[in-house]
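The following block contains the structure, expressed as structure tokens.
Note that this complex is displayed minus one protein chain, with the remaining chains in position.
Moving on, here comes chain A:
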Amino acid sequence: MLEFLFKGLIRDKSRSVLPVIVVALGVSLSVFFVGYMKGMIGDVVDQNARFNTGHVKVMSRAYVQNISQKPLDLSLLDAEVLIKDLKHQYPEMNWVKRINFGGILDVPDENGQTKTQGIAGGIALDLSENSIDKERMKLGNNLIRGTLPKGAYQIILGEGLAKRMNVNIGDKITFFGSTMDGAMSFQNFTLAGTVSFGTSVLDDRTFIIDINDAEQVLDMVDAAQEILGFLPNDVYDESKIETIKNDFNTKMSVETDEFTPEILALKDQAGLRYMLDIANISTSLFSTLFIIAMSIVLWNTGLLGGLRRYTEFGIRIAMGESKKAIYKSLILESIIIGLIGAVIGTLLGLGLTYYLQEVGIDISDMMSQNSMIISNVIRAKVVPQQLWIGFIPGVVATLLGALLSGRGIFKRQTSQLFNELGV
């Protein structure tokens, strides 16, 4: 009987090819969508963690209140002790100091007169030889011109910024800004290299200097504006992060001083909680809608197919098959179709995701006006969830379609069915 059904399925294209295409299309869409969303979420998390938020960030309470202004004067004091303490309490984490500050970059000509000038944002991090943070920022990989700083008072510019300021490797650049206490400060730097991260806010408006130089220039030795914490291998894990955050903040809750350190998790910063929640909700919403839509389409293809096959059912009833047996065979057919469609769809979706994971789509033209830290290349991510997220709904929807359409046919009296057959 199974062989008989198989022959029918294979030979009657409208019974097999059309539903398989519907299922495969729906499943591949759903699988790809998940991969796309995961890629995007992963990218946002990764970029923000690296450049801005860390997995957790330690700041003073007062600083947290004004976090968007990144006020240097509200930096943590006694930073070395604090870092030692953090390393002791959470030894698996990697803790690094970062300073975000702003100022004017001035490029002098041979007479010492201003040639070009611009406002830019600075990031200071550990640029020493064995710095993990340097690796994390992938400075070496993203170097466009020159080298990374090897001595004191060397500077790296975003390639876009360097072009705009019309500077070359080895040129002098003067930084004008203010110290932690609000005093005027300036310092000459030498351009060591330029970098491009594929993120316009970083490439066009940012410069990078070593944390020790910054502490000198900004007069904040043994202070820390932000201390970023990263989980081992920089792998993001929301629940671990929440645990550390809650643990630390609870311990600190007895303190009343506004310079008491406080931890914010990645999600607590830069509107990421909202964005990640929306992304997760829309992923599940889409998957649910997809099951419903696909069921309706398959129900209808099932109904149409069923109508077309009335004669066949009538003949099979006359030959001595019961309605129940025919109903069962319809369901069996739908499972076969569902499985084939779901396998094809999952492979297609995974293939597409993999392509986007490895190659990506460049959207830098669209992003040039954007100030968010979002990668200029859309990348999807292959995740295990994709193995079932389309597969199971695909099979279920096909089955549901067959159950619904088959019911319509077989709730009827045999005689009535038989009359309609025109047998």
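In this text, contacts are C-beta pairs under 8 Å (C-beta built on N, C-alpha and C of every residue); 3 or more make two chains touch, one makes a residue touch a chain; residues count from 1.
Just so we're on the same page, contacts and distances are computed from a predicted model.
For the chain that is left out, the UniProt protein name among "SoxAX cytochrome complex subunit A", "Lipoprotein ABC transporter ATP-binding protein LolD", "Electron transfer flavoprotein subunit alpha/FixB family protein" or "Tryptophan synthase beta chain" is "Lipoprotein ABC transporter ATP-binding protein LolD".
One of A:136, A:323 or A:379 touches the chain omitted from the figure, and that residue is A:323.
Mapped onto chain A, the interface with the missing chain covers residues 1, 4, 7-8, 11-12, 311-312, 314-325, 413-415, 418, 422-423.
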